[in-house]
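As you look at this complex, bear in mind that one protein chain is not there, while each of the others sits in place.
Labels A and B are assigned to the chains in the order they are written; within every chain, residues are numbered from 1.
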Amino acid sequence: MPDATTLRGPRRQACLSLRAKPNPSLPAAVATALGVELPTTPCTHHRAGERGLYWLGPDEWLATAPAGAEDALQAALRSALTGHFAVTDVSGAWRSFNLAGPRAIEVLRKSSPCDFHPRAFAPGRCVQTVFAKATALIAGNADGDFDVITRTSYADYLRRWLEVAALEHPASP
Amino acid sequence: MGAGGGSLPRPSRSAHPTAPPAHPTTRRLPAGGRIDRSQPLRFTFNGRSMSGFVGDTLASALLANGVDTVAQSFKHGRRRGIVGSGTEEPNAIVDLGDGAHRIPNQRATQVELHAGLVATSGARRRLKRFAGAFAGVMPAGFYYKFFMGPPWLWRRWEALLRRAAGLGAVPTGADPDTYDKLNHHCDVLVVGGGPAGIAAALAAARVDARVALVDEQNEFGGSLLGAPQAIGDAPATQWVDAAIAELSACPNAVLLPRATAFGYYDHNFVTVLERRTDHLGATSPCAPRQRLHRIRAKQVALATGAVERPATFANNDLPGVMLASAVAAYLNRYAVAAGTRLLLFTGNDNAYRTALDWRRAGRCVVAVADTRASPAGALVAQAEAAGIEIHKAHAVIEAIGRKRVAGALIAPLSEDGQRLAAKPRRLDCDLIACSDGWSPAIHLSSQAGARPRWNEEGMMFLPGAPRQPTVCAGAVNGAMSLAACLADGAAAGARAAHAAGFGDARPRFAAPPVEEAEEDAARPLFIAPHVQPSSRAPKQFVDFQLDVTAADIELAAREGYRSVEHAKRYTALGFGTDQGKLGNVNGVAILARALGQGIAETGVTVFRPAYTPVTFGAIAGRDAGELFDAERHTPMHAWHMARGAAWENVGRWKRPWHYPQADETMHEAVVRECRSARQDIAMLDASTLGKIDVQGADAATFLDRIYAGSFQRLGVGRCRYGLMLREDGTIFDDGVAARLADTRFLLHTTTGNAEAVLAWLELWRQTEWPDLDVYFTSVTDHWATAALAGPKARDVLRRVCDDIDLSREAFPFMSVRSGHVAGRPARVFRISFSGELCFEVNVAAHDGMDVWNALMAAGEPFGITPYGTETMHVLRAEKGFIIVGQDTDGSMTPDDMGLGWAVRHGKPFGFIGDRSLALADHRRADRLHFVGLATTDAAAVLPEGAQIVAASTRRAAKPTTPRAMQGHVTSSYFSPTLGRSIALAMLTRGRERLGETICCPLADGREVSAQVVRPIFFDAEGRRTHA
Partner (left out) sequence: MLEIHCPYCGEPRSEEEFSYAGEAHIRRPQDPAKLDDRAWGDYLHFRSNPRGAHRELWFHAAGCRRYLNVLRDTASYHISQTHRVGESPEDV
């Protein structure tokens, strides 16, 4: 089907929780350690190759990288940061789905009350929100596909939910 | 074609002077309508096979097949026919399908006909017998008055009434269809796809606003579909087609036909039920049958139109009495003449269109009875020119007929319209089309909080001042002409778009020229007078669905129900599934007259969601069956499944409850698992426990304020049991906290409280102590946890862990070490909820399964057994460890639970809950204390929740009741280790009563006696734990 929605995942990545009080030296320190620019605009994320950095709150970010990189990245962050911060390996806590296809937005709209219309949700946006009966971090990528990042314990449930929600592609909204 | 048998219209008894010499008697017209005559359909109604066409509704097909009676009325068992043509229909309520597919309470006027449709009219077989016994003696408040009496009598009535009540039948199986939900955000939501709604949508879409247009019909056009009007030089439907094509081409416009906006909630949140496959008659596993749209709109434009108001006169419920607009809609849209000889009863010009259309279709118009003395509008002139007889200042006062209308009594009205000026006379007819005016469909506006206001000029309730970002357009605003609707709609659409940030509020929309007839003022009667007063005249129905008559409303007024809301509840006016769309305004007017006041001061009842009934399936959506709730699985879930675990739901987690082998009972499995833990080695999946990583220079300071105990001086690598209290001093949560580094802790919470505890920590950090440098991160999902419990735990772990010194000296109880287990990075806690030597092995979730398997293999020579939550409960109860939420109920302090040792008073800051522990009530001597109970009969296991009373001192024949409650059992099990029943309980002054015998009276009448003991049954010295 040409407009079929492709569902991939759940996939495991290296995930680090970063919490730090914003200060002038923070963006440079994080960029040096992770190779990704720190998103300071609410509800946005930055990507650099296979690494991602997501804004979760005014002093909270999620860094992702290919599985296995967690220890090295954690060490890099800890040596680069100063002042009050917390870095925690949460690689086991998150699993990532990817939704692609022209109807992917509809699958998201079946699952979350957020606005995913291109006017409201351009590539580079990310939101933490209610997703089905669980919660998720949803990120819009440059290629028009979406990552749905969710707690590991909900991955079985959400995989089934997404499969079911992606089943149907009506001709009109 | 068309007439498939049944009661065909009977020939008229006398030729009418104005009747054409010969008129057709089949109901389906030979041409016209929006039906597809090339696609005939067969369907079944009440077991009879009938035919219709694609484009028919069930109602139009029933009329075409000559079906007059579609239901028997709810209370009086009277014959009822189709009255309306849309959502207002009160009578033609049918069940569709059968068995599990059955859908009750559908309006035949809104059911699209499809091949093989099976319909049953709901109220048919019901109250007949019951009503027969009381025919004519069921006034308003009948139930309240009649069923006063001894309670035992009511029970008998209840059984009878329950059989008789309700309008539909319940489906016999689980619903096989699928449903789902879709969220929307838009700038302008337009409700109603008639001329005003389409114009509003166009105006908003043309300035690039995100627009959604919803309409409950299968095609857009609203009233234009049933009226042969022109817009510009072409039929109105061509204008509709062009407009819809333009909207469809807009990337930011969403069109939803077959979609009813049924709820308008706070902050412009509107719920819409879309019927996606009902008109296809087939169940598709992929396409949901219905979809619930949840629409958040910056602006809502209500173009919901108006519903024609029926006339109230004697026997006005006889089949063949219909709304004038419905008669026209069936004629023009479905090419169905609902009768042959039409009598029109109206107080306005608008309804004359029905008579003119009827005549144009070559049918007989017997006469028009017009309530006005000298109507002078253009349509009246047209009717007169066409030779239609008009009885001015007349009213239809009674319909005559047995199975359907055979005639009518009409009579001249007094000047005030409240009495008759002369004797009535009879006209023969088989169809009475009536119009007492129009009621704007203000339901959604009312739901949104706007109080309806009475408009004396238009004699209608209009939407009140909006309390939300709402605009109203078209007939709902009182604009009754097509030109006014188009202009009003366009203006409203542009205004709404502008308010949402698009355009300049001037519609980019040239209103097309529309042929308009100048209309004279209307004169509604609300109720036609009769030669008899309402109480003695044949019944004058106001609410058809619930059989409420004018006499009922007058009686309610006489009995003192002055508020419209009270009268509604007393008479049941507007209580049906149609929410009184037809009858409410007439009812209010009759009440107002009976109370001697105006309609404006009487007011109208508040409308609430849902506008039309909604299936439970749509409300559930996909949250059904396997997706009913969000299940949380641990990393070892698949292993437990393969091992045949029985499950316990703990919060949303699926936890193994026990692992039965072969045909073991639960008791046998638990005995086996307990023995293994106490004698050898057993393993529990403890991944679900909440875990929070706490980091920051002030971490210890913060925890000192949050926990009742002290954490400042806890050594790195050591663990401590902590109690979190609410500010009122009661226990909120408990768990072990470990110091991983000087500025880093790991907190364990109970499984069900993990999120609440994290929110609690954030609350204090963010709102009270932002100056403390501390951060929290949930790591519950990151770690997989296997608890190895039993005397052989060290031997098993040693086989897969070689970089941690597991010796008693190097790794004492209540400490934590890092290393590798089965080659994976691991954090091992020496803590114990079982009272055994125990190591809790934590590895990253993705390593969990491998490490679990490695531990099982390492334990095999020692007879390792996986154990579930039931065994966990038994083991901890033997040790007297509490479970927050089971042994505590939100009113217990640490002292109540014997946990005073975990509280440290005198810390520099104190702690949350500290001050409350000093409150007089918390220091009472007679508080409940946590104790153990040892039943006198070692085999008797008390039920949890059992109440405790004092044991009877004398051997009296019967203990006296009531006896004062002294507490209750919180946990109770059979302990395989001790070979006896054990229980934990909260007991008044319990700690002072050790050794005393108490008594638990059970629900079945038995009494179980037990001795009060300390709440620890096994290894009180803790030798095993520290082994």
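Worth a mention:
Here is the rule we use: a residue touches a chain if its C-beta (ideal position, glycine included) is under 8 Å from a C-beta of that chain, and two chains touch if they have at least 3 such contacts.
The structure displayed is predicted, hence computed values, not measured ones.
Only one of B:762, B:860, B:992 or B:1007 touches the chain withheld from this view, namely B:762. Note on the undisplayed chain: of the listed residues A:22, A:57, A:83 or A:102, the one touching it is A:57.
Across B:208, B:648 or B:728, the single residue that touches the chain missing here is B:728. Counting over the whole complex, chain B has residues 265-269, 294, 296, 449, 467, 727-728, 755, 759, 762-763, 766-768, 770, 910, 914-916, 919-920 touching the chain that is not drawn. Not every partner is drawn; the one left out touches chain A at residues 42-43, 56-58, 60, 113-114, 127-130, 135.
The working rule: only the chains that are shown with their structure count from here on.
Here the spacing of chain A and chain B, counted between their Cα centres, is 33 Å.
On chain A, the positions that touch chain B within their shared complex are 12, 17, 19, 59, 67, 84-94, 106, 109-110, 112-115, 117, 119-120, 132-134, 151-158, 160-161, 164-165, 167-168, 170, 172-173. Residues 180-185, 210, 252, 254-256, 276, 286-288, 294, 296, 622-623, 626-627, 629-635, 637, 653, 693, 695-697, 773, 775, 777-784, 844-848 of chain B touch chain A in their complex.
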